[in-house]
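Note that one protein chain is taken out, while the other chains of the complex remain in position.
On to chain A.
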Amino acid sequence: MSSNAVITKASPLDVLQRWLPKLVLAPSMVIVLVGFYGYIGWTFLLSFTNSRFMPSYNFVGLQQYARLWDNDRWWVASQNLLVFGGLFIAISLIIGVFLAVLLDQRIRREGFIRTIFLYPMALSMIVTGTAWKWLLNPGLGLDKLLRDWGWEGFRFDWLVDPDRVVYCLVMAAVWQSSGFVMALFLAGLRSVDQSIIRAAQVDGASLPSIYLRIVLPSLGPVFFSALMILAHIAIKSFDLVASMTAGGPGYASDLPAMFMYAHTFTRGQMGLGAASAMLMLGAVLAILVPYLYSELRGKRHE
């Protein structure tokens, strides 16, 4: 059959069939181009204006970024993100890996135990924050529990201590996400070639050294994925702060996401809020680009 014949025979229905895939994808393409990239551009634009309660297009150059630079609260929020993010990621990884290795030892009720480690991940950060706010309540929470149990001098008021309140956020976030790290690594451990482990055992290597020297190093990609997801959770953390501390006491537990929300939607500092949102995007990109780069490079090697 010549291609000519096909064209002459093409009925409107065939043409429609040929265009259907593109037609079906079209709404999503519009959504992505406008709702993702267009809106990012729009926010970018707003960050160069002096918009307050309403958007205005009075361009003031980099003034909003300069104001952020001089803003004490923004520095507190950024430093908190480093402390919170660093501790949250490190502790979640350590606990997650440790639990995964323990669960990998042919535990009989593994499925049941896994369910327990992972259930906090199903909860909203608002629920988690509410629960931990109560657990860490100075006066009635852990504080009182340990005193009731006989530890007379025990005091625990980190939740209202400006220097320590960030650690409260870390505790709740670790409780919520470490089970997820466990699940990721358990899946990774299951994919490790068992014959390598057995060979190392025959050579007389002890189990911890097998895990530390052979198994875990081979899980580099899982580490990387977990690291990136946790970092992403940390940067976006907003609900947890909102429900646990509302950024307080004062703004001691502020995070960039909270700063952005407060300035944009309650304090009428839209330009400043937009600038802070752009910096958050920058932070995500700083993590994402190396990740994607290594993913793509890894694929080329295969």
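In the analysis below, contacts are C-beta pairs under 8 Å (C-beta built on N, C-alpha and C of every residue); 3 or more make two chains touch, one makes a residue touch a chain; residues count from 1.
The rule is short, and it goes like this: contacts and distances are computed from a predicted model.
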Record lookup, UniProt, unshown chain, options "Rieske domain-containing protein", "Nitrogenase iron-molybdenum cofactor biosynthesis protein NifE", "Probable ABC transporter permease protein yurM" or "NADH-quinone oxidoreductase subunit A" -> protein name "Probable ABC transporter permease protein yurM"
Answer key for A:V15, A:A66, A:I116 or A:I196 versus the chain not shown reads A:I116
Contacting the left-out chain: of A:A66, A:L140 or A:I196, that is A:L140
Touch with the missing chain holds, among A:V60, A:A90, A:V127 or A:A252, for A:V127
Hidden partner sits against chain A at residues 17, 20-22, 24-25, 27-29, 31-33, 35-40, 42-43, 46, 55, 98-99, 102-103, 105, 107, 113, 115-128, 130-135, 137, 140-142, 144-145, 148, 175, 179-180, 183-184, 187-188, 201-202, 204, 206-209, 221-222, 225-226, 228-229, 232, 235-236, 238-239, 242-243, 246, 256-257, 260-261, 264-265, 270, 273-274, 276-278, 280-281, 283-284, 288
